[in-house]
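With one protein chain removed, the remaining protein chains of the complex are shown where they sit.
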Amino acid sequence: MIGIEGFLIPFLNLELIMYIAAGVFVGIYVGAIPGLSVTMAVSILISFTFSWDILPALAVMIGVFVGGVYGGSRSAILLNIPGAPAAVATAFDGFPLAKRGEAGIAMGISTTESVIGTFFGIAVLVVASPIVSSLALKVSPRDYVLLAIMGLLLVGSLSKGSMLKAMITAALGIIAGLVGMDPITGQPRLNFGFDGLLGGISFIVVMIGIFGLSEALMQLRHNVQPVKQNVDKVRPGWDVILKNLPLTIRCSLIGVVIGALPGTGGDIAALMAYDHAKRSVKNPSRPFGEGAIEGVIAPESANNAAIGGAFIPMMTLGIPGDAVTAVLIGGMVVHGLRPGPMLMKQQPEFFWTIVACLLISNIFLYIFGMTGIKLFSKIVEIPKAIITPIIIVLSIIGSYSISNSVTDIYWMIAFGILGYFFKTYDYPVAPMVLGLILSPIIDTNYRRAMALSHNNLGEFITGMFTNTISVVIILFIVVSLLSQSKYWEKIRSGFENKFK
Amino acid sequence: MSAKDKEMKQAAQSVQNPGELYFLLILFSVFALFFYEASKQNGLLQGELGGPGVIPQLMIGASLIMIVLLFLQFRKNHYKESYINDVIKTLFSKDLVAILGTVVLYALLLESLKFILTSSLFLFFSMALLDRKKFGHKLMISLATVAMIVLIFRYIFQVVLP
Partner (left out) sequence: MKFIKVIKNKSVLLLSAALITSLLITGCGNKTNEPTSEPEGNYPSQNINGVVAWGAGGTTDNVARRLQPLAEQVLGKSIIMSNKAGGAGILAMQYVNDQNPDGYTLIFNAETPALYPVLGLPDLTYDEFEPIVLFTKGSSVIVVPNNSPYENFDDLIKDAKENPGRIHLGISGVGGQPYMAAAILKNIDGADFNLVPYDGDSSLITALLGNQIQVTALSVGAATQFIKNGNMKALAVMSAERNEIIPEVPSVVESNPEYKEILTASGFFNGVFVKKGTPETAIRKLKEAFMSAFNDPGFQEYAAENGMKPLGLTGEEAKLYIKKWQSQMAWLIYETGDSKVSPEKFGIPKPD
């Protein structure tokens, strides 16, 4: 393997190692605070590190990336407020675990799984980059639409309440995501004539409101008391890890694939992985949604594996796999390096150096992730009278800091109240978040697919059946939905009778 | 899904919370408003397949249908709506309303009184509201929190605060 000497550079350079450590540490805490996003942090870092050499700059940025994706799970578990979109799914079972006094265990497993997931992502990056990236190129806009629909149908069909309610919230998410200026024609859409809405409703603001504020309101209403945390057994035992290894690997795979698709990242990966876990784990340690450890393993391994996945198109083609890699590419260009096939050819050491940085980041992730868990678990024990107002202030500041606007704060409050109603009436919130994330993907890709079919409905529909990837996705959707319905039982028992 | 999950799903579908029908009505009106707004864009209603209005019209239209279906499901399970009093009692508690009020006040005053003052006031008042003791303690915590936030957001991350 040419250029592999690049791999050794970070390992032999203490300064670089320190930078990576600093990056991971900062990343974890940036990720943990709702309202501070990893993308924002990396953007700031580009200006900050402009005068540095490329390697230390990259080292810090990669560290922040790895730390940040994991960090969101901290507040997700402790406060039911995901610090980053990638941690939305972690809260589903992570927070119930905290409510049972097992926040320490939740954080311990989330750290371990994140580390395993990152390793998996790195492994695929090293071994299969060219194959994965050429496959990623074949995914057409139509396939993206089908994938998005698949995601929504799957997540909706498994929700606790009725599927109708889930679909309604999902649709609301999609619609909310469409408010604002249409990126293709530049025309205002769904904004009721308000210029202020032309920028749309920021996704993070909605997330903070729907998760953060609504949770605070729910706790106020139902007078939830803090639970004493049991922090003896924080590090998960080998038995737990091994028992769930197949699940971890499957979810990491989901993570890498989704991360490698340009335009989709860890947040979608985590939700899909969680859904997959729900479907495939027949006897979870506890029912999903009430503190099943599998419900933390799935999203955490997936969203970290997506990091490695996102680097695949970035390094091989210079195309970002997700939002953070887009900023990283910009960062590299500013230093005079353009990621892509030329860089791989002319300076292959870079690829290996980045791989090494990812590995070292992962090691520090474990170190920093495991330390402080005991201290952090105590946060859940703080009396509600004190922690609730603090959470509210953080939510407000987080929303404000996205685009320096007080209007965003009002939006956050509005969605907080909406989220409160949703939670009271058993409307699942997860589909709404997924709908919001997928909204631009569905809309733009649908219109691209239409344009590619020369705006001809016939061409559009036949295209779905002539393209291998599209057919596979459609089959997948059909099978998954069928397996939920009553007919499946009939078919299955029919089969069993035949083969008895 | 496991048997336990299916059971839970069944159970969840037959519980009704007071105010659910009212909420459904509100949802319907909101979606109807959106549909009106979406009809202004070029989409399916105008016969265009690739326009900006297609997905909005499709989604909103589908949602309206789903809300109606949900309503029918409620009828099938013989839901009866409770009185407004019950609804209010279920949804709101004194603490909740008080805090909500202070939050809105916070947002309104933020621009004029600036961050440090408004946040400290908000923190102190809401903490005191929820637990009427140890005021000095709470004052210290409020100020310390605000200090930490200013440190982290303004100086380290260079984020502008109001």
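A and B label the chains in the order they appear, each numbered from 1.
We take it that contacts are C-beta pairs under 8 Å (C-beta built on N, C-alpha and C of every residue); 3 or more make two chains touch, one makes a residue touch a chain.
Computed from a prediction, not measured in an experiment: that's the story for all the values here.
Undergrad: Write down which of A:Ile9, A:Leu343 or A:Val471 is the residue touching the left-out chain.
TA: Residue touching the absent chain, from the options given: A:Leu343.
Undergrad: Which listed residue, B:Leu25, B:Ile88 or B:Ala147, touches the chain dropped from view?
TA: The missing chain is touched by B:Ala147.
Undergrad: Would you mind spotting which of A:Gly117, A:Pro141, A:Gly156 or A:Gly173 touches the chain that isn't drawn?
TA: Within the whole complex, the residue contacting the unshown chain is A:Pro141.
Undergrad: So one chain is hidden, and I want to know which residue out of A:Ser403, A:Thr462 or A:Ser493 touches that hidden chain in the complete assembly.
TA: A:Ser403
Undergrad: What residues on chain A make contact with the chain left out of this view?
TA: Touching the chain left out of view, chain A contributes residues 39, 43, 46-47, 50-51, 136-141, 180-181, 183-187, 195, 198-200, 262-263, 313, 317-320, 326-327, 329-330, 333-334, 336, 338, 340-343, 345, 375, 378-379, 381-382, 403, 444, 447-448, 451-452, 454.
Going forward, only the chains that are shown with their structure count from here on.
Undergrad: Residue numbers of chain B touching chain A in their complex, please.
TA: Result: residues 1-2, 4-5, 8-9, 12-13, 15, 17, 19-20, 23, 27, 33-34, 37-38, 41, 49-56, 59-60, 62-63, 66-67, 69-70, 73, 90-93, 95-96, 99-100, 103-104, 106-107, 110-111, 115, 119, 122-123, 126-127, 130-131, 138, 141, 145-146, 149, 152-153, 157-162 of chain B touch chain A.
Undergrad: Can you list the chain A residues touching chain B in their complex?
TA: Those residues of chain A that touch chain B are 30, 33, 36, 40-41, 44, 158, 160-162, 164-165, 167-168, 171-172, 174-175, 178, 182, 184-185, 187, 189-192, 213, 216-217, 220-221, 223, 278-279, 282-284, 287-288, 383-386, 388-390, 392-394, 396-397, 400-401, 404, 406, 409-410, 413, 417, 421, 424-426, 442-443, 446-447, 450-451, 455, 457, 460, 484.
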